[in-house]
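Written out below as structure tokens is the structure these notes cover.
Every protein chain but one is kept in place in this view of the complex.
Coming up: subunit A.
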Amino acid sequence: MSAELISPLPIARTCPYAPPAEHRRLREEAPIARVKLPNGRTAWAVTKHEHIRTVLSDPRFSSNRRDPGFPSLSREPPPASDLKPLLLELDPPEHGQVRRGVLGEFTVQRTQALGPRIQQIVDEHIDAMLAGPRPVDLVQAFSLPVPSLVICELLGVPYADHEFFQKRSATLVNQQNTAEEIGRAVGELMMYLGKLVAAKAQDPTDDLLGRQIRKQRESGAVDYEDLVSMAFLLLIAGHETTANMISLSTLVLLQQPEKLAALQADPTKTLGAVEELLRYFTIAEHALGRVAREDVELGGVLIRAGEGVLLLANTGNRDPEVFGNADELDLERGARNHLAFGFGPHQCLGQNLARLELQIVIDTLFRRIPGLRPAVPVETLSFKDDATVYGIREFPVTW
């Protein structure tokens, strides 16, 4: 039966805008398929939208990345870690308790209150681009510093140290790096954040970390290890994700000028366009994994306890049973049931912040730099095919 088919993962893309053809073939022929991972182990690859949603909402699948069955796309075993589990590694009921401790920082209302400051940050970076030399690398001049500054201000991490943590967060998501290199980057970041949290314990500032310290003090003791883990996750998650979405969205809109023109003619369409760009790129394609805690039957396939499952959300977001003309970027599609932020209780905590940043960027960048265009042939751009989070390495632009 088709479920016995074994193909190696990951497979390189042939088109920078679409999941690898092999992943699409799996969705059509073996939507729950046994695949071989780079470390030689096998796992299940799940490629249909419906099945991905099911696995991500089923508590019989664990998020524990330290379980030996958890599917890894790295060639090497993960570095041994004595760190407290990150929020994204926890299972219920502990996961819900930790998530609820910080949820209030990311409500729709709290996020929208950051809008004017995000607009200011976007404008300042565009001012600097306009005043500087051409061509310029959009990634370094705009896509990376804007979300980086936003998450730093929200957390209370000094942006002056950005070179230090940007370099280390890029190391973490590059699967070509050795376990030793990744382990060192994690250690250095944790050390940095440990010192920062200790300083805030002396003088709790009015930012997420300071507020968490005050809140935990009011209800008893402060768990500094938990806070460092939380700061680590939010800092990393706030860097490589929105930054890549900004670069990719800019590129695709510059390449499809009729769609960009329609957006600019009616700014009320931007929020819907953001939703479609999220679906279309689904940059965290290699970030969603689970391990079965018990035997589970899914779509006629028996997944045994201890087996790993990879949720290929990018392929699921092109599922023709859910999205008509799924491979087309349709900025007026109006579909929100995509899996770009994952699904289930772990769904992205910062999703509304990401939506708002992308909305402000799209509304502002093309209006303020109307002649914006790639400064090199688009075929020569280098994409992050081997990273946990997809993106463009360098994007020279001019105007």
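The rule is simple: a contact is a pair of C-beta atoms (placed from the backbone, for glycine too) under 8 Å apart; a residue touches a chain by one contact, two chains touch by 3 or more; residues count from 1.
Here is the rule we use: contacts and distances are computed from a predicted model.
The chain that is not shown carries the UniProt protein name "Ferredoxin", picked from "Simple sugar transport system permease protein", "Ferredoxin", "Hydantoin utilization protein A" or "Nitrate reductase".
Contact with the omitted chain, checked across A:P85, A:G238, A:G289 or A:G344, is made by A:G344.
Considering the full assembly, A:R99 is the residue among A:R99, A:H239 or A:K384 that touches the omitted chain. Of the options A:Q109, A:Q202, A:S219 or A:T380, the residue whose C-beta touches the omitted chain is A:Q109. Contacts to the hidden chain, counted on subunit A, fall at residues 56-57, 96, 99-100, 103-104, 106-109, 111, 336-337, 341-349, 351-352, 355.
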